[in-house]
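Complex shown without one protein chain; remaining protein chains in place.
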Amino acid sequence: MLEKKVYEAFTKIVGERHISQDLAVMDTYAFQWCNEIEGAQRGEEPQRFGVRPLAVVLPESTEQVQSIVKLCNEHDVTFKAFCTGMGPWAGVSDPRAIQIDLRRMNRIIEVDEKNMYAVIEPYVTNAELQSELFEFGLMHHAQGAGPQTAPLASHTSFVGPGFTSPYTGFSARNVLGVEWVLPEGEILRLGSFDHSGKWFTGDGPGISLRGIMRGWLGTYGGLGVFTKAAIRLFSWPAPKDWKWKTSGTIPDYDWDVPPYWQMYVLNFEEWEEYQKAMYELSDREVTMVATTSAPEGLAALFTNTKQDAIETIFAGLLAKTRNYIVMLVAAHTQREFDFRTKLVRLIMEKYGGNDLIAEGVTTPMPMHYGETVRNMLGGHAFRFSNCFQSTHGGMDTISMAVRLAQLNQPIKQKYIDKGVIGDDRGLGIWITSYESGHMAHMEAPTVYDPTDIESCLGYAAYQDDCNQLDLDNALGMPFFIVGDEVHNFYAKRAMNYPDWLRKIKGAFDPNGVSDPSHYVKGVEKKK
Amino acid sequence: MTLGEFEDMMDSCVRCSKCKFIPQLVIQSKRFSSICPSIDYYNFHAYSGGGRMIVASAYHKGRVELTKEMLDVIYSCTNCGGCEVSCKWVYELEPNEAIHELRVAAVEAGAGPMPKHKKYIELVERNNNPYGEDPEKRPAWLTDDITTDESSSTLYFVGCTASYRREEIAVATAKILNSAGEDFRLMGSDEMCCGSPVFRVGDEKKAIEIMKSNIEQFKETGIEKIITSCSGCYNMLKVEYPRFVEHDIEVIHTSQMIEEFIEEEKIKLTEKVPMKVTYHDPCHLGRMAEPYVPWEGEKIEVLSQVFIYDPPKPVRRGAGGVYDAPRNVLKQIPGVELVEMERIREYSYCCGAGGGCRSAYPDFALWASNERLEEAESTDASTLVSACPFCGTNFKEGIESRKSEMDYFDLTELVLRSMGGGK
Partner (left out) sequence: MKDAIVKITTNDRVSDEENTLSQYSGAYPPSLVVWPTSTEEIAKIVKWANENATSLVPVSSAGSKLRRSSLPKVESTVVLDMSKMNKILRIDSENKVAMVEPGVTYDILIRELKKEGLRPLMPLLPKASKSVLTSCLDREPITTPRFHWDTPDPLLCTETVFGTGDIFRTGAAAGPGTLEEQWESGQAQKNPQGPSQFDPYRLIQGSQGTIGIVSWISMKCEMLPDAQQFLLAQADDIEAFQDFNYSLFRRRLADEHFMLNSAGLSAALGSKKQLPPWTLILGVSGHGTIADEELDYRLGDIKDIARDTDVKLEENLKDVKSSEIESLLNRASKVPYWKVRAKGECLEVMFTTTLDRVQEFYHIFLDFAKDIGFPVDQIGTYVQPMVQGTNTHVGFDLYYSLDDLMEQAIELVAKGQKKLLDEGAYFSRPYGLFTDAVFEKASPLTVDAMKRVKAIFDPNNILNPGTLCFKEVP
């Protein structure tokens, strides 16, 4: 329990309705997906309940966040803020910690239609933002975590691949001005916002403080609280009078596909041809989506229930599917559509591929077009066992992604043979390219059973093996190389980078109150 | 089921927050993206479908005790089932069912339900209705021009709210039945509460007693068909009763009955009712009205860690609710223009009254009705229509509190008006 006077001080900031220390309420913050994996990796018994915060506060403004953070410094209370809060990194690690739930800060502050950016608060979700942007003919880059998660979290704090990445890039690269409550409670405003209240760039004057803000992975909430962010927007390729419209009943909705949209699943017998095609399709900017998964994954992408997905697998999908790219040509005009679809066909032919949709192997319904652009397809992987998690994650080139996929297969197969993870014959991966093919990343979504201890331990061991593989073979840094211990594991082969992180942490969080569990502890921590 | 039987399910929540929103594909605006009045009002994660599953899990594992605040968490849920519709888009989880089991467990532990609930349960036991009204006055709404036939095997089960609070619905229903020439009987002062308010707050033992007693009464009086004008009663009789008490009585809702009458030309909607209306799907007539289909079979591991059910297990997603009947009826009323809200059918937003919230958490219930009314107003409709007296009561209060210019009518009232007031 927090001391009475400390609790009262927090109460004074947010009001009685917006603070709790009830254990049951706290447990809904201690419980996180993948706590069982991180626990297993630490040698603990796998379970979803992690560390319980001492209190949860629900601020409604930046000023309230600032007061909370200052109070944490004053009373030596650790804090972790989150938006929707999904995953162990959202939870607290210190027994003397509070959780800052940013749910009440949920406004879209501004949409600058011309200069193509939106200013958002933490609890605006991807689906919400997207639905408000159509009238401007715009869309944003939504992270793969799903439409119900917060774009601010991804843009300021957490990785950032998405299904539309070839067209909309990577979250970290789409951030403009930011409002940021530093770990000591000062409010930092980045770039032009600090200067003139306009959000169009977060860089300068001179150096860009985005350099300490998040890096590639994000600080996972370990360096203060982001209260507003301007993020870049992109053209939504549909006519002005088009509206997001669904009809029908769950789970088989219908959706109005805009004109000039066409999905493909281009399939290539060998990785070599796949790789060449992926490079060329990405470079030529013909597709909004360039996603690769396992044949089993394809079964889940374009079905609406687990039963249908399994039936599709056993109906022969696997035999006809090799290395494929799910693509969405989403053009603005007939002319653009004609060019792109022709080029897709030529590239497919050039590398000896075939289109699994044209051949009837898989059939995306109109609603699957909608699910694709609403970033819902990743969620389909949860259907198999209510749970999956991804390993690897290195991000550089398409060729590295392919090599990673190849080297991953035998390792994954080992754990499939043990019966502890889902059987995708070791082929379960996700590859996407970014920024018209300038980058790519590969991760390996893997199904496991969170209610089965052996499965949790098995998945955790598989992830450890993957981390080791990437380390040994210079295959980039996996997503979850965060937190002091794990950083140390990678430090030597990566220029001792954690030393710099620790200095940044020390300089901006001298009291060490911004939860360091998925970032680092600072060198100058006074505590 | 017991809470223990939900353990795997509770442990499988990934805390993704989908349960807070309507199914993601159908979101059309930020304003109306939510599905859960409780999380919207209280904001702590514990007040969402997933949050309550975690609370249930924590309680089951002995991590927490039933504190006052935890009881608030458990009981400030309208049990509307919205969370479950959104969750099942992806997961094989049943948060709404788990919440119910948690309430049952709270009652078994002697902590639940809330004092206001206990009070109305007492009233149900004493007076056969939760309002504490005189059982003898139950049929007081009956007017002289309504004909009933006590020998009929068709029962109009009026329900407590229409009997005592929203008599106009009872009157309209009876008059429509008369106009259609359909014989029906009433239980009159012998009508007993359907058990919904008792069941929903987790007093399953007493609720089952009520169910049994009711079914016994129905059987004794030779009832073969029940018509309800209340979504809550409909849900109990049609969906919940068969889980606990065997019966083969046909149960239909007034909206279905009217649709049938129109189709069979038993009634004619001739009078113009010039108004732009929007229709609110009551949770208990909508997603919660989908029956449980009994299933027997086995769980087979078809791929490592991936199980399916043989034969396929029916999934109660909310698609099987009564959605089209009320709309079809509205569309046939001359002069009525039906415009839809953003949240409809299985992803309709709850009015806020259900699950015992209107009695124990009136501020919350009123706030939720205001939320829904704002959505109704955003359609530019002049009138909100629904098919549940309990929703109606909450909406009427909401309309008054926000000084809305909107009118509220039950579907039966508009039908009666279009029939020229009935026979």
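Think of it as A and B in the order they're written, each chain with its own count starting at 1.
Throughout what follows, a contact is a pair of C-beta atoms (placed from the backbone, for glycine too) under 8 Å apart; a residue touches a chain by one contact, two chains touch by 3 or more.
Note that this is a predicted model, so its numbers are computed, not measured.
Colleague: Given that one chain is not shown, what are the shown chains it touches?
Modeller: Listed by label, the shown chains it touches are A.
Colleague: Have a look at A:G137, A:P258 or A:G379 and name the one touching the chain we're not showing.
Modeller: A:G137
Colleague: With the full complex in mind, choose from A:A381, A:L475 or A:V513 the residue touching the hidden chain.
Modeller: The one listed residue touching the chain not shown is A:L475.
Colleague: Among A:L176, A:A229, A:V329 or A:I421, choose the residue that contacts the chain missing from this document, as touch is defined above.
Modeller: In the full complex, the listed residue that touches the missing chain is A:L176.
Colleague: Out of A:E60, A:D76, A:E110 or A:D194, point to the residue that touches the absent chain in the complete complex.
Modeller: Hidden-chain contact among the options goes to A:D194.
Colleague: So which bits of subunit A touch the chain we can't see?
Modeller: 112, 114-117, 137, 169-170, 172-174, 176, 182, 186-189, 191-192, 194-196, 198, 200-220, 222, 232, 234-235, 279-280, 283-285, 332-333, 335-336, 338-339, 342-343, 346-347, 350, 394-403, 435, 437-439, 470-477, 481-482, 487, 490, 493-495, 497-498, 500-501, 503-504, 507-508, 519-520
Here is the rule we go by: only the chains that are shown with their structure count from here on.
Colleague: In the complex, go through subunit B and note every residue touching subunit A.
Modeller: 7-8, 11-18, 20-21, 23-30, 33, 43-46, 51, 54-55, 57-59, 61, 63-65, 67, 69-70, 73, 85, 88-93, 302-308, 312, 315, 317-319, 323, 345-347
Colleague: Using the touch rule from the top, collect the residues of subunit A that touch subunit B in their complex.
Modeller: Residues 18, 20, 22-25, 27-29, 31-33, 48-49, 56, 58, 84-86, 101, 103-104, 108, 124-125, 127-129, 131-132, 146-149, 244-246, 249-251, 253, 255, 296, 305-307, 310, 313-314, 367, 370-371, 374, 376, 379-380, 382-387, 416, 419-424, 447-452, 455.
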